[in-house]
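Structure, as structure tokens:
Omission of a single protein chain aside, the complex is shown with its protein chains in their original locations.
Coming up: chain A.
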Amino acid sequence: MKRVYVNEQWCLGCHLCEYYCAFANSNETDMVKALKDIVIHPRIQIEQKDNISFAVSCRHCEEPLCVKGCITGALSINEGVISVDQNKCIGCFTCILCCPYGAISAGDESIIQKCELCTNNKHGSPHCVKGCPNNAIVFEER
């Protein structure tokens, strides 16, 4: 299955992936309209210290602790992609505590949010990868 992988060596810490993520999940067609004058809460986030930086988002684990921990069955694996059913989620945030990568967070408009590889928005494939200027994140089979 194709996943988003990190090539840490090439990450410039430019944070563009975060903005492309926030834009992709805004359902707006214009980036300015989507992101002007707001504080973004992207599903992918840059971890950075000194000269080292890399992007962290859902790994779409084969044995995901978040799915295991979900008490209502709101999190499930669909063809390898771990997705959220917002109708079932009751906001217990067990998944946020379970995820060893910190890839799940409370949502802006939904209860929780996580990367679903842009399968849940109109872009269809990870927009962060398209926006990365240096191939520091790639969407590929490994």
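The rule is simple: contacts are C-beta pairs under 8 Å (C-beta built on N, C-alpha and C of every residue); 3 or more make two chains touch, one makes a residue touch a chain; residues count from 1.
Just so we're on the same page, contacts and distances are computed from a predicted model.
Considering only "ABC-type iron transport system FetAB ATPase subunit", "STAS domain-containing protein", "glutamate synthase (NADPH)" or "Monosaccharide ABC transporter ATP-binding protein (CUT2 family)", the record for the omitted chain gives "glutamate synthase (NADPH)", by its UniProt protein name.
Considering the whole complex, the residue from A:Leu35, A:Val56, A:Ile77 or A:Ile96 that touches the absent chain is A:Leu35.
Residue A:His15 is the one among A:His15, A:His41 or A:Lys88 that touches the chain not shown. The missing chain lies against chain A, touching residues 9-10, 12-16, 19-20, 23, 31-32, 35-36, 51, 131, 133-136.
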